[in-house]
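Input: one structure, supplied below.
One protein chain omitted, others in place.
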Amino acid sequence: MFRRYPKSVLPGFRISMGLTLVYLSLLVLIPFAGLILKVGGMSWNQYWSIVLSPRVLAAFRLTFGASLLAAGINAFFGFIVAWVLVRYKFPCRRLVDAMVDLPFAMPTAVSGVALLTLYKRLGQAIGVKIIFTEWGLLLALTFIGLPFVVRTLQPAIQDIEKELEEVSASLGANRWQTFWRVIFPSLRPALITGFAMAFARALGEYGSVVFIAGTSLPIVSIEIVKNLQGGQEDLMVAVAIATTMLIASFVILFCINFMQVWMNRRYNDE
Amino acid sequence: MSIEVQNITKSFGNFLALNDVSLYVKTGELVALLGPSGSGKTTLLRIIAGLEEADEGSGPVLFNNHNVANSKIGDRGVGFVFQHYALFRHMTVFENVAFGLRVRPRETRPDNGEIRRRVLELLRLVQLDTQANRYPHQLSGGQRQRVALARALAVEPQVLLLDEPFGALDAKVRVELRQWLRRLHDEIHLTSVFVTHDQDEALEVADRVAVMSAGKVEQFATPNEVFHKPATEFVMNFLGSVNKFRGQITDGKVRLGGQYIMDVPENTEEAKLFVRPHELLISHKKTPNSFNLRAVVKRIHSAGARVRVELETHSGDPMTAEMTHAMLSDLNLETGQEVYVTPCNIHVFGSDEHSLEE
Partner (left out) sequence: MSISRQNTDEPPFVRYLLITIAITFMALFLLLPLILVFYCAFEEGLTTYWTALTSRRTIRAIGVTLLTVGIAVPINVLFGIMSAWCLGKFNFWGKSLLISLIDLPFAVSPVIAGLLFVILFGMHSIFGDWLMANFGIKILHTTTATVIATMFVTFPFVTRELLPTMQAQGSEEELAARVLGANGLQIFFRVTLPNIKWALLYGVVLCNARAMGEFGAVNVVSHGGKNNTLSLLIYETYQSDLVAAFAVSTLLALMAIVTLVLKTYIEMKTQDE
């Protein structure tokens, strides 16, 4: 007989599943369907003319470039922070560890106004304009991306078997060779994942960016919001940009998943 | 290369892992460190390797009478094999074995052709030359351990150290691999020390066995000696099952049930007598000139290569005897029968747990 739901002695499947589906549909699926309908109402020409317009192209270029760079900075420093937190004992280790999540916990508007003031004053002190420039954007995107790298790397560093390092040393490798040839390759998947997550987060960041970069720089999320305040024509521009960004972040997520599956198949049991 | 450690002490916090241990391994010897977990055997091996450092005040670690206690593991010329293989999972079998050659300084590093030749030769030695391009996770446990061994041998170590090398393998593979290791050792004659908690493994593979307990070496001798002439009560107990008796001491003589067993030094207060199950003889009649104990047959386990008979004395103490199937059918034993039990070889230990035999 065809079974519509799994047979289990545990109760509550139908009601929990039903409520989940209803809530999910109302809150997530219907709004997404609305977006898809909206995009569907657009012709290819219309879409391309929006996406390829100079202002939007510049926004894509700057947003992607700054996000990549910020994710790169985070990959480097995040690696050091994660390594230090897992491997070494030093005063205030717990405090530093808790602080890693600050960009998660701090509302983006607070981060935004704090970063704005900080770099405004710093800029005045050293005579360089930071805020409302690409530098300010980069600093804000670095701020929000750090936890992603650190939090994906920490468990991976924890999981490295000490024996691998010992065997490498017994075979005559020095510490740097052990790190570069043994430790680093086993951390690469986690590092790439953390990098990609920081990158994806930076692409969509709005809160802190709108404070520190102002509205003059072409930035994707800010362009979307600007266009939402106009009429129907502008709404379509926002929809087209948003769809492009959505596709980009799905591609990133898909790549992370694919890489993890592939790495698992290649190097691990199961 | 000979290995000698002198007066090594090592503690982890409050736990004393090694307590003044000394050991001398001759060149070309295959030695087993045997003991229960927590006996300090792995710690001793790691100190020889240079993965741990002995406490302050310990004696030297000598390789060919040369103190290496202050040199790094990479400079000691040791090959180390771990229980869980510790293979580099992102490298092929070939690259795993080649690792030690590739990380050498440029001046001493062989060229690629030479590395290739040596790696393939080693892989042939461990019978894995067809698996060179596979990744560790594609191999079975026994194959992985052979890769780990080839990798350790690739740097041409003077000493091979193996930490529970068969511990993670299935029973059947374990037996095959240890026989193979013995044959390999006979071929290359590399001074080797391996750690195990499995007495069969130690007795079968090693030239000499160091039986360890609570941070001390209880006995260091050939397999035959540790089995037949255990130096301490611990060794006696650890290597197979035993029956215990308490001897009576009068005038410097140990007696069991009135029967004279042996002379002991004066002032000996206690004598514990141990008899292995296969050294207990069962008969229906008294054996003359020997100690006879009356006992009732409780159970006969005959499913196995040898027969185990569980007995109980009148005072309610259990005993176990072991015999061949032929002996069993000669005796015509049945449960509930009353029989005479005679030990044919008794090991006597004093109150300090050391053997009272010479």
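So that you can tell them apart, the chains are marked A and B in the order they are listed, and the count of residues begins at 1 in each.
Basically, contacts are C-beta pairs under 8 Å (C-beta built on N, C-alpha and C of every residue); 3 or more make two chains touch, one makes a residue touch a chain.
Bear in mind that the values here come from a model prediction, so they are computed numbers and not experimental data.
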Request  = Would you mind spotting which of A:56, A:71, A:131 or A:146 touches the chain that isn't drawn?
outcome  = A:146
Inquiry  = I'm checking contacts with the chain that's been left out. Which of B:52, B:95 or B:198 qualifies?
reply    = B:52
Task = In the full complex, which bits of chain A touch the chain not displayed? Write them out.
result = 5-6, 8-13, 15-17, 19-20, 23-24, 27-32, 34-35, 38, 77, 80-81, 83-85, 88, 90, 92, 94, 96-118, 142-143, 146, 162, 165-166, 169, 175, 178, 200, 203-207, 210-211, 221, 224-225, 228, 232, 235, 238-239, 242, 245-246, 249-250, 253
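Just so it is clear, only the chains that are shown with their structure count from here on.
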Inquiry  = Just the number, please: Cα centre separation of chain A and chain B in whole Å.
reply    = 55
Key: chain A residues within the chain B interface of the complex   = 161, 163-164, 166-174, 177, 181-182, 185-186, 266-269
Query = Hey, which residues of chain B end up touching chain A in the complex?
reply = 49-51, 72-75, 78-80, 82, 84, 86, 88-90, 99-100, 102-104, 135, 137, 148, 151-152, 154-155
